[in-house]
Structures are given as C-alpha cells and as structure tokens.
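A single structure is presented below for examination.
Missing here: one protein chain of the complex. Every other protein chain is in place.
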Amino acid sequence: MEKRELICIGCPMGCMVTVSLDDGKVCEVTGNTCKRGDVYARKEVTNPTRIVTSSVRVNGGTYPVVPVKTREDIPKGKIRDCMKALKEVVVDAPVKIGDVVLKNVADTGIDVIATKDNEMHDVGRR
Amino acid sequence: MKYDVVIIGAGVSGSAIARELSRYQLKTLVIEKEEDVCCGTSKANSGIVHAGFDAENGSLMAKLNVEGNQMMPELSKELDFSFKQNGSLVLCFDEADRENLVALYDRGVKNGVKDLQILEKEEVKKLEPNVSDEVVAALYAPTGGIVCPFGMTIAFAENAYTNGVEFLFDTKVTDIQKQEDGWMICAGEKTFETTYVVNAAGVYADVFHNMVSEKKIHITPRRGDYCLLDKNTGNFVSHTIFQLPDKYGKGVLVSPTVHGNTLVGPTAIDIENKEGTNTTQEGLDQIREKSGRSVKNLPMNQVITSFAGLRAHEDGHEFIIGEVEDAKGFIDCAGMESPGLTSAPAVGKMVADIIVKQMQPEKNPTFCGTRKGILDPDTLTKEERAKLIKKQPAYGNIICRCELVTEGEIIDAVTRPLGAKSLDGVKRRTRAGMGRCQAGFCSPKTMEIIARERHIPLEEVTKSGGNSRLIQGINKDSL
Partner (left out) sequence: MKQYDIVIVGGGPAGLAAALEAKKSGAQSVIILERDGELGGILNQCIHNGFGLHTFKEELTGPEYAARFSEKVKEEKIEYLLNTMVLDISSDKMVTAMNREEGLFEIQAKAVVLAMGCRERSRGALNIPGYRPAGVFSAGTAQRLVNIEGYLPGREVVILGSGDIGLIMARRMTLEGAKVKVVAELMPYSGGLKRNIVQCLDDYGIPLKLSHTVVDIQGKDRVTGITLAQVDENRRPIPGTEEFYSCDTLLLSCGLIPENELSRGMGVEINPVTSGPVVNECLETSIPGVFACGNVLHVHDLVDFVSQEAAAAGRHAAEYVAAGEDKIFNEKKYVIVPKGGVRYTVPSSINPAKMDDEQVIRFRVGDVYKNRYTSVYVNGERIVHRKRPVMAPGEMEEVKLKKEQFMDCPEETEIIVTIEEA
C-alpha cells in the first residue's frame, strides 16, 4: 500500500489530501474538505491535468495579443506541446471572449478559447 | 574637419564649459561615452548648492564654489532648471567641538560666504524641529541651496547644443595623440582633430591627463551611497542638514530635494572600479545609522530608492583646472568632486576664458543664453492647463501616476534637442518613474512612447543605452 500526500489545487483553500494507492489503484482519499478534492486527488495520481493559459498574437487588434485558455484541463504532459501549438496561432481582430482560436490543441480533444475581447485597432484604447 | 575644442565628458562640468564656449564662434564637440548627458558623477550626488565654507581659504575650490553659488539663482532662471535657496545647517553635537564650528564660520567668512551665523540649540530647533536633541549649536548658511543636478546639466547641454555645439554620444575616447598643431582624439575607429582638448572626464580624468602629461595625477573613485525618501516625508527637514565632522567621522547629510523628497547620504568609500556604482549593504546600513545622529525618527521605512555615485577624488583634494604645463592646448578640468556641482557655472566660465584668451574668437552673433525647460503643467493655472490640453491632448494623459507626469511632457523630453533616448533619460528629464512605485506602472507605457516617437521597435528601447534593453524577446520565441 502506497500513500501520497498532495495539496489540492481545486480552490484557494489548499487542503492537504492523502491518497492511498494499492498497485496503482486509488483505494482511499482523505483530508479533502469537498468533492472537488476527491476528484482532484484521484486524477492527480493517475492522470494529472491542468488548464493552460497563455496568449496568442492578434493582427490589427487594440492589443498585440489576446489571452487564451484551454476550455478544459489537458494532460500535464501535453502542456509543452500545447504552448508550441499556440506559438503558430495568429488571429485577426476582432476577437470575442469565448472565440475558439485553436481546435483540439495538441490532439487533446480540447479547444483553446479567447478569454478577452480584442477589438479592431481603432475601436479600443489609444 | 578640425575642431577648435573637443570636450571629453558630458557631465555638468563638460556641459557648462560647452555652453560658455557656445557664446563664441568656435567649432566645439562634446564626446560622451554614455548615451546621454549627465550619466556619471553628475547624476548621482547630493544635489546641493554649497554655500562655500568647507573649502580651504585661498583654494580654487573655495573661489569657484562661492562664485558658482552666487551665479545659481540667476542661472536657474535663464536656463529654467529647479533650484531653491533653502539654506543649510552644520550641526555640532558636543561643546568640545564648538571651536571647530567657529573655525568653519571663520573659514566661510574668509571665503566670501555671506550671512553666515552661528545658532544656538534653541534657534536651531526653531528652524528645524526634527533635529536631534543632542545638537548644541549650528552654523547657518542662508545662501546654501538645492538644485536638480539632472536639470542643471541637461539645461547647460541643451543650451550649448542649440547654440551650435555638437554632441557625440556612445563614443569612448581610447587615445589622445599630440600633433604638430593640436591634438588627435581617437575613439575606436573614429578620430577627431582639434586645437584644444578639455578633459572633463570625471573619474576618468586622470586616465586622459596621464596620456598626455609626464606629471601624473591620480583620481580615486570615492563612492557615495544615498537613500531617497518618499515625497510624503518632504517637510521632514526644510534646510540641508550637515554634521560637523567629529570623532565619529564626517557624517551624512539629510536634505529636502528640489522636488520634495528627502535625501540621506552619502557614504564615502574609496574603491578601485571606476564603474563601481553599486550600493552595498554596509553602505546603506551606514546611512541609516549616521542619519540618526542629525535628526530624530527619520522614517527610513519610506525609502523609495537607493543609489550610489562616484566622486572624482584627486589625491590633492583640489580642483585641477587649467592648461597642462607639458601639454599645450590640453586643458584639465579634473578632481571635480564636491563642490563640483555648485562650482560648475564658474568652472564653465573659467575654462572657456582660458581658451578664449588664447584664441580670441569672434562672439557668436546668434547666441541665445536662455532656454525653456520641459513644461510642467502643474505650474499652470487651471485655465492655462485646460487650454494646453485642448491644443495638445497628450497633456491630459497621465503616464506616471506617482509624479503625475503626462504623455505631453514625455513626448517633449524625447523630441526636444538632445532628447531622451531611454527610460532613464526620460526619468531624468520629466521624473516619470522617479516616484514611489519606481516605474512599476509607467515603464511599459513610457517604453511605448519612446518607441513611437523615436521610430524604433519596442524591443530596442533601453533603460540607459548600451546593452540595457528591457525586452529580451517575444513570447514563445524559443519554444
């Protein structure tokens, strides 16, 4: 029986969670104070995932880049591939919050979406 | 293309000399190794206009100090830089030292300092309620003042430039060779022929002097660390407060600045490295400790920045100004440590006189001795300000929120003659980034304005020229 101690990242509380593993299988999660902690702990020891946030270049926008995120969390091991894929993405203004800027990033099945509006150059600031 | 005069160094001395020479029909060039004027000793000092009681009777330092002090009020108006005659106090903490205070008074009187007085404890406390209770008496010099050292240097240089003096930046003089009729100055591949050389190279003045003369001089970079306090401490003291040197050493000064901050320092640490402008923990600790002798409860938790400057201390502790005996046409302006800033206007005249006497040049018929600084909208009435913003909306856009500097001022700083090229250049001209957040908020915006006005990519904007780029790449470029 193997025990692993984790800090839950589900919310800012940061609960200390203990996961008991038997032959790689989770048999118990303790220390969490909500359901989110249980879900996080099980995932973290088997297939850890993260939301990735970054930005992509925008042509003709008020700002030179627009912030983006993976719509859902992606496997931790895919984060670097995700960033590399985003390097190649350039979108045209206007961009609206929620617009898909890249589909199925790094073959994760997850889309990358804009998290902010970026108007055409003359509309916004300056 | 031979120059009449090449000045090495665009600090306060070099710039003051350049401005004086621009009164004549002379072909003058200032060569500076940094990207801007006022980048060495001139930018990191106490900003004090000394009354003139410190220097030995009969010394050049004493003479030029008192002259410079007397020129300052008028000059600050002509050239539009910040200057305030706030008066200074030298505090004496021990009756046993009183004779030294009196000696200082006598020396000052002999040097020609006007209105000196010795004040007793109660009078001192009345003038400055925050001075230490240990004080027993003080030397009061009403003619002491404070000045913006950047403002003064930049004003000299701008005025010289608009009157025809050339400036060459980012150019390091590597060799000086005597020629049949004058001098050849080498800066890497570049060479400049000139009749006169003025050596106003600050801590490097010994290097250039020693290139041409057998009578060697030696300059020690004497580092001074300073702490600058938030403007909310601005009325902590209103006079410049010195300590009378005693068994505890020379002490540090506590002074308001012309912009309303409080300045504390300097230390005096002799070093080898002529570029060693780093502060050290020991230095900063010393300031904290020593300032406590002069004033009570100085709020050192209000420090917004600390910095260090190098005084060009010559072994003889005297200004070395004049044509070098065994190098005709080579004029030293060396050993310009305190009171160098105060003396600069007089130094400019003295050096220019040497050249003018020998060359007998014609007056510059188009010389204009006045210069308008960057407009500070704060000095306008509400109506004037409204009119200005209507005409130039950039004056309605605050970029530096701590010092309330507008986009209009920054554009002016970048686009005016000898304009700013870097963040520090803008800072020294407008104070953008000099406030309590220390450029945290405004630097990206100021960088954009510099890039836009100078037509360069943002990546090329520097903090202080050279390799001081602020941006190192674009996101993901190395992935």
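Letters are used for the chains, namely A and B, taken in the order the chains are written, and counting of residues starts over at 1 for each.
Here, a contact is a pair of C-beta atoms (placed from the backbone, for glycine too) under 8 Å apart; a residue touches a chain by one contact, two chains touch by 3 or more.
None of these values were measured; they are calculated from a predicted model.
Visitor: In the intact complex, which of the depicted chains does the undisplayed chain touch?
Guide: Across the whole assembly, the hidden chain touches A, B.
Visitor: Among B:25, B:85, B:213 or B:306, which residue is in touch with the absent chain?
Guide: B:306
Visitor: Touching the hidden chain in the complete assembly: which of B:186, B:356 or B:458 does that?
Guide: B:458
Visitor: Please output the residues of chain A touching the missing chain, sorted low to high.
Guide: Chain A touches the missing chain through residues 6-12, 14, 50-55, 57, 63-65, 67, 69, 76, 79, 83, 97, 115-117, 124-126.
Visitor: When the complex is taken as a whole, what residues of chain B touch the one chain not shown?
Guide: Missing-chain contacts on chain B: residues 227-228, 232, 275, 277-281, 283-284, 303-307, 382, 385-386, 389-390, 393-394, 396-398, 401-402, 404, 436-441, 443-444, 458-459, 462-479.
The working rule: only the chains that are shown with their structure count from here on.
Visitor: Okay, in this complex, where on chain B does chain A touch?
Guide: Interface residues on the chain B side: 475-477, 479.
Visitor: Give the list of chain A residues in touch with chain B in this complex.
Guide: Going by the criterion above, the answer is residues 54-55, 65, 80, 83-84, 86-87.
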